[in-house]
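Shown here: the complex without one of its protein chains, the others still in place.
Going by the order they are written in, the chains are A, B, C, D and E; count residues from 1 in each one.
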Amino acid sequence: MLSHVDARNRPAMVDVGGKAVTRRTARARALVQLTAEAAALFADGELRSKKGPVLQTASLAGTMAAKRTHELIPLCHPLPLDHCQVEARLIDGGVVCIEATASAEARTGVEMEALTAASVAALTVYDMVKALGLGTTIREIALVEKTGGKSDFRSAPLPPTRAAPRAARAKSSRSR
Amino acid sequence: MLSHVDARNRPAMVDVGGKAVTRRTARARALVQLTAEAAALFADGELRSKKGPVLQTASLAGTMAAKRTHELIPLCHPLPLDHCQVEARLIDGGVVCIEATASAEARTGVEMEALTAASVAALTVYDMVKALGLGTTIREIALVEKTGGKSDFRSAPLPPTRAAPRAARAKSSRSR
Amino acid sequence: MLSHVDARNRPAMVDVGGKAVTRRTARARALVQLTAEAAALFADGELRSKKGPVLQTASLAGTMAAKRTHELIPLCHPLPLDHCQVEARLIDGGVVCIEATASAEARTGVEMEALTAASVAALTVYDMVKALGLGTTIREIALVEKTGGKSDFRSAPLPPTRAAPRAARAKSSRSR
Amino acid sequence: MLSHVDARNRPAMVDVGGKAVTRRTARARALVQLTAEAAALFADGELRSKKGPVLQTASLAGTMAAKRTHELIPLCHPLPLDHCQVEARLIDGGVVCIEATASAEARTGVEMEALTAASVAALTVYDMVKALGLGTTIREIALVEKTGGKSDFRSAPLPPTRAAPRAARAKSSRSR
Amino acid sequence: MLSHVDARNRPAMVDVGGKAVTRRTARARALVQLTAEAAALFADGELRSKKGPVLQTASLAGTMAAKRTHELIPLCHPLPLDHCQVEARLIDGGVVCIEATASAEARTGVEMEALTAASVAALTVYDMVKALGLGTTIREIALVEKTGGKSDFRSAPLPPTRAAPRAARAKSSRSR
Partner (left out) sequence: MLSHVDARNRPAMVDVGGKAVTRRTARARALVQLTAEAAALFADGELRSKKGPVLQTASLAGTMAAKRTHELIPLCHPLPLDHCQVEARLIDGGVVCIEATASAEARTGVEMEALTAASVAALTVYDMVKALGLGTTIREIALVEKTGGKSDFRSAPLPPTRAAPRAARAKSSRSR
């Protein structure tokens, strides 16, 4: 008796057809812990590896990935991004701090676009410095804030031992 | 005298610029005839092959393909899908029945999105059970209904020998 | 007690690392049943719709899709296609018969590439003639033959009521 | 003192969130100088190479590429194209003249979509005739006109030695 | 005096043309900290959100992303993956632990493929449970081991304070 087997619980996109189009923004952050060898490449606002300028390349890769979020994340809707920007800079402790912002007029939020941009930028940093140590680690990827949906969101400030430049440096000399 | 050669009959997207944005929906169906060996894998609402859960994977592949319809079908417009869902279940006769629905607010219909979702889901079923017999066959891919354009469409009920569980079972015992 | 939860039955690509590289070929077929209005467009070996030459466009779309099979079918391996060709012609009964062949030197077969090519070519036919009737139906997509793996495969000849021009014409006048 | 390093001058998409949605159109042109061997393939409005009909294929490739402009050009916005058409014809002097038009209701222009369509169509011509001489050259890719933004644009007429059929033929016999 | 401006320091793929083809493997891990609401969805080896089965979907999304690594990471080479598998399970502390393995016969390593698979699987988990709290955080993405290049790599065991809040630490000292 095979018929009438239920199709419940198949993965499905949320139907956003009935939702209002509003202006949506999101910001996400990724932190990449470099090895000491990689961090030493830093000069004049850029990490220059053999493959080229690391932060510039990561920034561009993240921006391009944001536009393909719906191809990568199975149940994300395609969204008409109005803006995407990915900033990358070195903070104390040999950490690259990446911040990605995205915005669109849409029926659903752009969190995944910002998170995807930050993630691919972080992976690109990894790729460009991995010849200087495979111990490079993406330490965190998180949403920082979003606006435009049912309720806004703003993350709690990072705990001091994670991203604050000074503490992180101290910690990294202890535990890695 | 080569100049003024006409460029007539080059393929071109229909210009939908003057059409109104309306809510469009479409539903398509694909039927995949499994081999007896593959059908025997079925239990608890899922076909579990060595590669993993077949219906779940097919469902997801179809949903992801819907978003890329305009990349695959040369003259399709890119559409901002609001929803896509692909259901897959086993019906009598060892047939996987896939139904894909899609919707968008757009100037043109989403038939091709629903049909592409159903087709790629069917191909994914094939891929995951092909180790159990290459005689697996996609028996039909067709539009079931659409709304939102100049006129709605609803397919005629399938003739009894094609999809009705009972008849199909009978037939399959005769001719395959 | 959450730990020790098993990760069994996640979908996974088959590991082909240990298999030999051999020359693989596959051929797949799709049949598209046109409406009478669409079939009447046929002249000089081509169906010319408002969107352009149908069979030519379908052939190209299928070839391009074959190269992206691994993007569409979740557990397919990326393969270095040496060749892909998609032929499309009108047979009796208002049926477009599409045959796609693919080949590669690879560790696994190219069945899915041939089937994907045939499917996307069939969908493209649908897209280009759908203004002439949404009752167009993809009647079948199946593997015709393959070589180069553990064992070769050749499909049984199609039963006469399905693809043989004469019978199909008769049937289509009865049941559609 | 690594902290507070500035992230200035990272590449970023222009934020078009505050701009009005208007109807945008653009037209771009590419000229491909064929070798004499390739130009001799021309008959009945088409160049037929061993790979197939050149102008038809180029036209389709250009149209499909327009839809992927935002994937290729890093800081382009994804745009909901309402229309894209690519015409290709042979003009005197053995030059293929490609004209691509694109339109959308959007917050930013479709120039890059038209230029990308023309460029990929030109590259496709190259690919299909390159067996007849690698000296094929894309002689020019330029915007012809655009409407719908802050100000319209229309290129100056081409200087007579570049595209006018007669002069180009004369010139090509002298200098190539 | 603009000429002779140097093109130094443009980003460029490493030329692997002279390197030997060897069997490459890599394994990467991502940890996703769920909110308590999301973790409570767990039952029978799966997290079932409104969007569908989370771990299954994430696993598939990661596998598919691995195949597109070279499209996302600007200077990665396209590699003929022989295998990719992404396992996802819930460990103590409401953490989803994702492990991605990849392998290929290639001139360069598959680290980025494994890391991309793990990252996109983690983003997919985020997407599917974000309705239950935007405080979900990807806590770590790192390479676990690789083989087949100039030298093998195996990461140091995770420090106890990183991967397992409290219970996990206990567990990890027991079972790892």
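A few comments on the model shown:
Throughout what follows, contacts are C-beta pairs under 8 Å (C-beta built on N, C-alpha and C of every residue); 3 or more make two chains touch, one makes a residue touch a chain.
The model shown is predicted, which means the values in this text are computed figures rather than measured ones.
Among the chains on display, the ones the left-out chain touches in the entire complex are A, C, D, E. Although one chain is not displayed, chain D still touches it through residues 9-14, 48, 50-53, 56-57, 60-61, 64-65, 68, 71-76, 111-112, 115-116, 119-120, 122-124, 126-128, 130, 134-143, 146, 153, 155-156, 159, 175. Seen from chain E, the chain kept out of the figure touches residues 2-3, 5-8, 10-17, 70-71, 74-75, 77-80, 107.
Chain A meets the missing chain through residues 52-53, 56-57, 60, 64.
By our rule, only the chains that are shown with their structure count from here on.
Steps from chain A to chain C, taking the shortest chain of touch contacts, total 2. The distance from the centre of chain A to the centre of chain B, each centre being the mean of the chain's C-alpha atoms, comes to 34 Å. Residues of chain B found to touch two or more other chains are 10-14, 52-53, 56-57, 60, 64, 68, 71, 74-75, 78, 80.
Shown here, the protein chains touch in an arrangement that is not a line, ring, star or fully connected set. If you check each pair of chains against the touch rule, the ones that pass are A-B, A-D, A-E, B-C, B-D, B-E, C-D, C-E.
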